[in-house]
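As you look at this complex, bear in mind that one protein chain is not there, while each of the others sits in place.
Order as written gives the chain letters A and B; numbering starts at 1 within each chain.
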Amino acid sequence: MDLHLDPDRLFPVDPQTRAVARGLYERVADLPIISPHGHVAPSLLRDDEPFSDPADLFITHDHYVTRMLHAAGVDLGDLGVGTATGTADPREVWRLFCANWHLYAGTASGYWLTHELVTLFGIGVEPSAETADVLYDDIATRLQQDDFRPRALFDRFGIEVLATTDDPMDDLAVHAALAADPSFRGRVLPTFRPDAYLDPASPAFRDNIERLTGAAGVAMDDFAGYLSALEERRAHFIRHGAVSADHGVREPLTLDLPADEASTLYRGAVGGTLDAAQTRAFTAHMLFQMARMSVADGLVMTVHAGVARNHSTATFEAFGADTGHDIPLRTEYTENLRPLLNAFGLKKDFHLVLFGVDETIYSREVAPLAGFYPSVFIGAPWWFLDAPDAVQRFRAAVTETAGFYRGSGFIDDTRAFLSIPARHDMARRSDAAFLARLVGEGRISLSRAQRIAVDLVDAVPRKAFKL
Amino acid sequence: MDLHLDPDRLFPVDPQTRAVARGLYERVADLPIISPHGHVAPSLLRDDEPFSDPADLFITHDHYVTRMLHAAGVDLGDLGVGTATGTADPREVWRLFCANWHLYAGTASGYWLTHELVTLFGIGVEPSAETADVLYDDIATRLQQDDFRPRALFDRFGIEVLATTDDPMDDLAVHAALAADPSFRGRVLPTFRPDAYLDPASPAFRDNIERLTGAAGVAMDDFAGYLSALEERRAHFIRHGAVSADHGVREPLTLDLPADEASTLYRGAVGGTLDAAQTRAFTAHMLFQMARMSVADGLVMTVHAGVARNHSTATFEAFGADTGHDIPLRTEYTENLRPLLNAFGLKKDFHLVLFGVDETIYSREVAPLAGFYPSVFIGAPWWFLDAPDAVQRFRAAVTETAGFYRGSGFIDDTRAFLSIPARHDMARRSDAAFLARLVGEGRISLSRAQRIAVDLVDAVPRKAFKL
Partner (left out) sequence: MDLHLDPDRLFPVDPQTRAVARGLYERVADLPIISPHGHVAPSLLRDDEPFSDPADLFITHDHYVTRMLHAAGVDLGDLGVGTATGTADPREVWRLFCANWHLYAGTASGYWLTHELVTLFGIGVEPSAETADVLYDDIATRLQQDDFRPRALFDRFGIEVLATTDDPMDDLAVHAALAADPSFRGRVLPTFRPDAYLDPASPAFRDNIERLTGAAGVAMDDFAGYLSALEERRAHFIRHGAVSADHGVREPLTLDLPADEASTLYRGAVGGTLDAAQTRAFTAHMLFQMARMSVADGLVMTVHAGVARNHSTATFEAFGADTGHDIPLRTEYTENLRPLLNAFGLKKDFHLVLFGVDETIYSREVAPLAGFYPSVFIGAPWWFLDAPDAVQRFRAAVTETAGFYRGSGFIDDTRAFLSIPARHDMARRSDAAFLARLVGEGRISLSRAQRIAVDLVDAVPRKAFKL
């Protein structure tokens, strides 16, 4: 079957509304991409090496893609996932993927992949067992061309800002090198991601604390020293251009504890003696501390809450983390954030962006919070929800309460560098579709919709992320 | 930019379905407004004084409006909110509002305000920094005209019944005066709202109990006396035309406690000695008692559940309650109401209307309960959810399980007198849109849809609220 990219894709089917959506989209289609949160490795752009092969590029490292094959019965080892990287023949991996192309119909991954195959590689036939080898060779050939190297693609994609996600102890030398390189014009910003330094339940917690406090020259069990060491690392990130600190938490509980109680819990955390309730309390207090630090140093605080990580223990042990079995949980922000918001919610220039994978929070909690607190911003649909229908549900759920100006702008949150334009294009088309419906239903004027469409990809993310 | 009210607003974009929706809407557009729950002050209609100024009318008292400005960084004090009333220059407040008009695009508030500005004041340009003064003067001039006084508007709006919300110790003299006034033909009914007499956690609880029991001539710590005092106040309300008692609860827990246990808890409540669990139990028992009284005296029992009131302590302390930071919570009715429904759910003529701001309860709990218990009625979309898209989600969520005849009819629940027609018109258009889709999809006949459209604004609220 032909592989085809409809120029009117994601627009409403009603012809008149479609025409409005198309007009709105055309105003933003070519605007620069602002990507203030994601997981591309900065070394990709420093090294600017050719991508190795189609499997490596599209499949092996994208757990959105591999999980679907796994669900269909394919062993992750046969895809070279995680600890199995390099052990699978890329052509065989590609064949497995192509033979199962029908599984991706209607999915977000299928949508990105189609976009990439058509727009980047000019592919015109669907992947299948029959076409796998031709496609592989075709793509592999192109990957050797200079205009398919990361920096060339960065320019072709029109990326203005790309934020990475980085360990607090990262020296950020790669970011510094990119910033100092006159031949590279993009802004590649680090993001401070301290989860494994805040949560005693993290396997690396003790090692991390040891490195953090050791580098700062403070005693390992000194809570004040630990806090100032974190502050210093944040300052290091800010010096390298960071605009935000990102927090991935199972539940977004926050607690304002007295200093001595927090200090005692910290010593227990370092000593490994906390029970589950104490661990929870300490982690909740550290989320509170992160807000305090954001108020002080200006880093935008983003919270990604509500995921049970590494659901399948056997898979985690065999293939590592980020292998497709992080599963969403019910999420609650209203009560959990109350201590944090009571302390910092009205502070000038504090920005708190709330993401979730439980759609029920959109209309019930996030939009009402962002419709009152000047500090709270509505995180764009995240992870499983950054897909066309989910975006329509998101906009419908938050707009009537909070309008268009309390959001974060679109977040691609991706490791898959090549999917960045596909994702932002999806968001722009989906927002155009939503706005066109409101125009068609007489709820906003066309001229207002035109301004909003542009603001959603420009002023809105710049404001939320202080860019 | 022009300010324009599309005559086909909120109808589906598909031309054929739109025509059906328009036809349905035309049958109900001019039917009288029944408003069985809301927060308009009855003195407004007794006094019939001109509204003071545009800011007072549209902004200062409407926490839907002020919260959006607050989220954009405006200080509530600069809007004259709450304890700051009278301290802000109304023209400056109006300018702040107009300069931020774009924030309301796509919101429910923006929709009401546009409706009011166009239909009542004939405004034809969008509020903006540039147009603010002209609009202010234009509106202020009209407000001095006799036909913009509350009673003239009441008539122009076609309001047949307007229920207010009143403190149990209110003497209802205002209602009596209105009823006795031959020059006023509308029905203005009080509603019994006893939350602060039932929940020991309410700051006013002890004072309220003192006044309640004192007036009834019973000992303050006599539970039976307290119950009979409440019953007498309900009777007082019924004598003044009340048809319902309204209950705003954080969680809708109900408990049937033995009399001696309830009595003991009550004494603790009066004495201020209850812990959190006891307070919760007592409040849950009093919700149960309210159902018992409704069975006895016939007042429709409405429950508005699931809101964390006054989320921002600093804002509450500075500006008081109802200042835009009541935030929804997850809500559960199935288990919480079981004791109440087991005792009273099958009682003849008992009516229990369930409202919520957690949309997940619609299809999961409220529609199934109302599809079985003759006493249970589905509360219309409330608060953050009384907006066009939310209404479509609501109808889609409840209709397949419970049809069109188990609802409350639309509830405006507003303090903003001028927004009443806008809100009811929104509901009528939205229901017409929903019905038109069902006609278009061959799920109901046009003639059936025509009957339902009329019933939804007439027979349905009259039945639910015993009007």
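In this text, a contact is a pair of C-beta atoms (placed from the backbone, for glycine too) under 8 Å apart; a residue touches a chain by one contact, two chains touch by 3 or more.
Since we're looking at a predicted model, the values are computed, not measured.
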Of the residues listed, A:D2, A:D260 or A:D275, which one is in contact with the missing chain? A:D2
Option touching the unshown chain, where A:R185, A:H311 or A:K466 are the choices: A:H311
Selected from A:D89, A:D133 or A:D389 as touching the chain missing from the view: A:D389
Absent chain, residues of chain B that touch it: 12, 14, 16-17, 330, 332, 334-335, 338, 341-342, 345-346, 360, 363-365, 367-374, 376, 396-397, 399-406, 437-438, 440-445, 447-448, 451-452
Provide the residue numbers of chain A that touch the chain removed from this figure. 1-2, 4-6, 8-15, 67-68, 70-73, 102-108, 110-111, 308, 311-315, 324-330, 357-360, 384-385, 387-390, 393
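Convention: only the chains that are shown with their structure count from here on.
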Taking each chain's centre as the mean of its CA atoms, chain A sits from chain B at a distance in Å of 39
